[in-house]
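Removed from the display is one protein chain of the complex; every other protein chain stays in position.
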Amino acid sequence: MEHNIRTVREQEFVRITHIIRKTVQNRNIKDGIAVIFVPHTTAGVTINESSDSNVIIDILNSLNKNFPVRGDYFHLEGNSHAHIKASLIGPSVSIIIEKGRLKLGTWQEVYFCEFDGPRNRKIFIKLIEE
Amino acid sequence: MEHNIRTVREQEFVRITHIIRKTVQNRNIKDGIAVIFVPHTTAGVTINESSDSNVIIDILNSLNKNFPVRGDYFHLEGNSHAHIKASLIGPSVSIIIEKGRLKLGTWQEVYFCEFDGPRNRKIFIKLIEE
Partner (left out) sequence: MEHNIRTVREQEFVRITHIIRKTVQNRNIKDGIAVIFVPHTTAGVTINESSDSNVIIDILNSLNKNFPVRGDYFHLEGNSHAHIKASLIGPSVSIIIEKGRLKLGTWQEVYFCEFDGPRNRKIFIKLIEE
């Protein structure tokens, strides 16, 4: 399954848990895993705090401190920092499904991580039954 | 399957390979994958050196140098550094099962990564047959 994501800022984390939940419900899978895959090289997928949005700001600031937007890079497009962040955050996560539900922790939200926006993006979701 | 982990320090890597191995043996799965998932936002899961425990100390020190415990963070709980580390290390790993055994490298150990302890924690394990 493919789903479109429209990012609106240069760097931001977009909530996607509801999209994955809906996919699990529609397919009526009881037990298995959901693989979330980001088909881009300047974006990633992670799971983090759902409640205080300052956490996400702190994560982005901290990444930018260590992997600055403007740096001594060879790649001429000016987005090397975004490629680095994408590989550190990673292109895929696997989430467990049990009794028809995504088995996430209380404070967990799945985020699409935009590091070189705004852009039209995609996520791929594959459900595997146990 | 859920398993409880009791961490005893603020930051530490706890060995969990034996827990995953036991789960694979109990379920008698011959070929497939084991998905390990951490349902927390200030902890993660990784695979690294099983032998010299100094490697883990070096990893934690190095993470703390780049993502310091006390920093210029907006999130008021004082654990933003732990949220950042959790997303860099990641919430899930997938390990291959072959002939009823976890297919790890000679020096590999699976670690639960505590970045904001000590706490009572959990890991989720899902086995998928080929």
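Per-chain residue numbering starts at 1, and chain names A and B are given in the order in which the chains are listed.
Going forward, a residue touches a chain if its C-beta (ideal position, glycine included) is under 8 Å from a C-beta of that chain, and two chains touch if they have at least 3 such contacts.
Worth saying up front: this structure is predicted, and the values here are computed from it rather than measured.
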Candidate in contact with the missing chain, chosen from A:Gln11, A:Ser50, A:Ser80 or A:Gln108: A:Ser80
Hidden partner interface residues of subunit A, rising order: 35, 37-41, 66-67, 71-77, 80-81, 83-84, 86-88, 90-92, 94, 122, 124, 126-129
Residues of subunit B (touch criterion as defined above) contacting the omitted chain: 31-33, 46-49, 52, 54-55, 57-59, 61-63, 66, 88-90, 93-96, 98, 103-108, 128, 130
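The rule is simple: only the chains that are shown with their structure count from here on.
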Inter-centroid spacing, subunit B versus subunit A (mean Cα positions, whole Å): 19
